[in-house]
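A single protein chain has been omitted; all remaining protein chains appear in their positions.
To keep things simple, chains are lettered A and B as they appear, and every chain counts its residues starting from 1.
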Amino acid sequence: MDDEVREAVLNRSDLVLLGAAGILCVLAGVGHYAEWPSVLRFLLSGGAVTALAALVGRSVEQLGDRLGAGATGVLQSALGNLPELFICIFALKSGLVGVVQAALIGSILANLLLVLGACFLVGGLRHGTQKLGSERAKSISMLMLLSVTALVIPSVAHWVHSPVEPHEKTFSLIVSVILLALFALSLPASLRRDEQSESGPGQEDHEVPRWPITLAVAMLAVAGAAAAFVSDWFVDALTPAMDALNVSEAFAGLVIVAIAGNAIENVVGVQLAARGQSEYAFSVVLNSPIQIGLVLAPVLVIVSQVFGLATLTLVFSPMLVIALIFAVVLAAFISIDGESNWLEGATLIALYAVIATSFWWG
Amino acid sequence: MDDEVREAVLNRSDLVLLGAAGILCVLAGVGHYAEWPSVLRFLLSGGAVTALAALVGRSVEQLGDRLGAGATGVLQSALGNLPELFICIFALKSGLVGVVQAALIGSILANLLLVLGACFLVGGLRHGTQKLGSERAKSISMLMLLSVTALVIPSVAHWVHSPVEPHEKTFSLIVSVILLALFALSLPASLRRDEQSESGPGQEDHEVPRWPITLAVAMLAVAGAAAAFVSDWFVDALTPAMDALNVSEAFAGLVIVAIAGNAIENVVGVQLAARGQSEYAFSVVLNSPIQIGLVLAPVLVIVSQVFGLATLTLVFSPMLVIALIFAVVLAAFISIDGESNWLEGATLIALYAVIATSFWWG
Partner (left out) sequence: MDDEVREAVLNRSDLVLLGAAGILCVLAGVGHYAEWPSVLRFLLSGGAVTALAALVGRSVEQLGDRLGAGATGVLQSALGNLPELFICIFALKSGLVGVVQAALIGSILANLLLVLGACFLVGGLRHGTQKLGSERAKSISMLMLLSVTALVIPSVAHWVHSPVEPHEKTFSLIVSVILLALFALSLPASLRRDEQSESGPGQEDHEVPRWPITLAVAMLAVAGAAAAFVSDWFVDALTPAMDALNVSEAFAGLVIVAIAGNAIENVVGVQLAARGQSEYAFSVVLNSPIQIGLVLAPVLVIVSQVFGLATLTLVFSPMLVIALIFAVVLAAFISIDGESNWLEGATLIALYAVIATSFWWG
């Protein structure tokens, strides 16, 4: 352990990531101020956001290593969605409420259908039928089911013209506070969970050299600050790029922003499945919807109303919510079923394709 | 066993309950005829109904002890909801169809979300993760799922403007008859179930002294008759009290009447969970929705049409039915998942709070 610290502080993959993030950020900035074609600006800033998200994740891991496994979990929950949070805030500032709502639901759909499907497909083709039935996987899928149900109540109340309809800003705020309170309650449990799981599949951490704590904090601060700028440029390029590509706002949010914003976690999940760690992959993929439902969406609702941005409520369009309910129920069935095979994976991906297609026409 | 009969016929808790019921009934009656403030009348008659419900339950237990475990089950099914039945009939007589519908669905929601959540929270905090996976729990949750599905078909047919819409009184009657027939079919099985379970967790019955059979019958008759009067006063105070408290009719039915009407079972369920008997608590809590769906709701529909009260159909408001479907599916997932922890309990309670809030604005 001591030897590792004396070796190079940043290993090769860290350096590649840092270099890529730096170059992409510079290009995205130049493109933004030089008013390059919108599609190019969109791709550059999208790539830069993804690279910065990876850097934030790496810094949090390094920091958390010092603070113990518990604190890492809390930090990751709090900062893991930082770039997505910035993108959504800037999009709200630009009045793109539809894009933000589609991106929030789209992230969950992409996780539960596309990424989970890819995990099952890759894992199933390489390793045959995969087991998922651990207590932890079940407990996570129940928590996901319950939090998503709470998240969709305001939408349901809206469409059925329940008497709550004229009060939906207040109602969304109340639900957001309840969801955040649930998240606060769940923190001790997830701290304990992470401590237990550390002894399990943590052997891969040993390959990573430890950064000095000042480097980790500095990297986090710089990457976070850069993410704020780049998110602004990304949102700025979004509307003209979608116009140029003739893509609807809902499709842009649901598919493009959602996949770009979760690229890292998604790749990690599929890699775990490819290595045969289907249980762990399942936990990683299901954790994201919980964080979106219990943290990202409520924080955005509160921020949008407190800071006077375009008002975000929890009233999503009916198609988004029905697709969400289908996806969540299917994921819960699959986790309780306790098994997955490649055909289920292919079917989940097909279902994602069907839903994405239904948003193609804007 | 013989010694117990020679001891005091009524033990201390019986006497306290009898005294409380008597005092509350007298006060509720005086309040009713002296036209005390509506909120006070509402609280007194609500308390009296709850105490009488407990007395009816106690009498049935004592009676059933003589008739064998099987007959107790049948009697409890038939008489357990007696006070609720009286309240609903008087409410229908006063034309409060919305209150009755909200109270029926609200009882199920309160059981499946609030009380189940409280059971999981209390049981989980005291005893850690709780197991639920017995055959009996699964079988009850499947029966609940199926009976609630049949119960909501008329509502669904109504909102989607299916051609059955103009015939919905007839359709509700047909569905009610089918539901009652299912209940009749399920009686032999539940008789057998109770006989088996008697040998299991019945040790607590030995603390209770046996009443002479005449006392049990007399107590049942008196408590039942009193419940009829007090229910009338309760319904009479309901509307003015809700006006005085500025609470909507739907909220009054969904939350206040529902919780008051099930207070006893709810306390019993949570007590069982606190003692670590999570399986038994789960059965008690899930049994109530089955009785509401298969007995109380159909009987009220038939009674309302046969006796010419305000017509009750099985067409509930969409928000009620969607909340019901969510709650039932979640409870089924949790029972099949086979485990519960305190965080799931907290999430169920949060979900109840979200749904109740959505009915706050009337």
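Keep this in mind: a contact is a pair of C-beta atoms (placed from the backbone, for glycine too) under 8 Å apart; a residue touches a chain by one contact, two chains touch by 3 or more.
None of these values were measured; they are calculated from a predicted model.
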Candidate in contact with the missing chain, chosen from B:Leu125, B:Met142, B:Ala225 or B:Leu245: B:Met142
Contact residue for the chain not shown (choose from B:Leu10, B:Val39, B:Ala150 or B:Val247): B:Ala150
Of B:Leu15, B:Val30, B:Leu125 or B:Ile174, the residue in touch with the unshown chain: B:Ile174
Hidden partner chain, residues of chain A it touches: 129, 248, 250, 317-319, 322-323, 326, 329-330, 333-334, 336-337, 339, 341, 343-344, 346-348, 350-351, 353-355, 357-362
Chain B residues touching the omitted chain (full complex): 135, 138-139, 142-143, 145-147, 149-150, 153-154, 156-157, 160, 162-164, 166-167, 171, 174-175, 178-179, 181-182, 185-186, 189, 329, 332, 336
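In the analysis below, only the chains that are shown with their structure count from here on.
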Distance from the mean Cα position of chain B to that of chain A, given in whole angstrom: 42
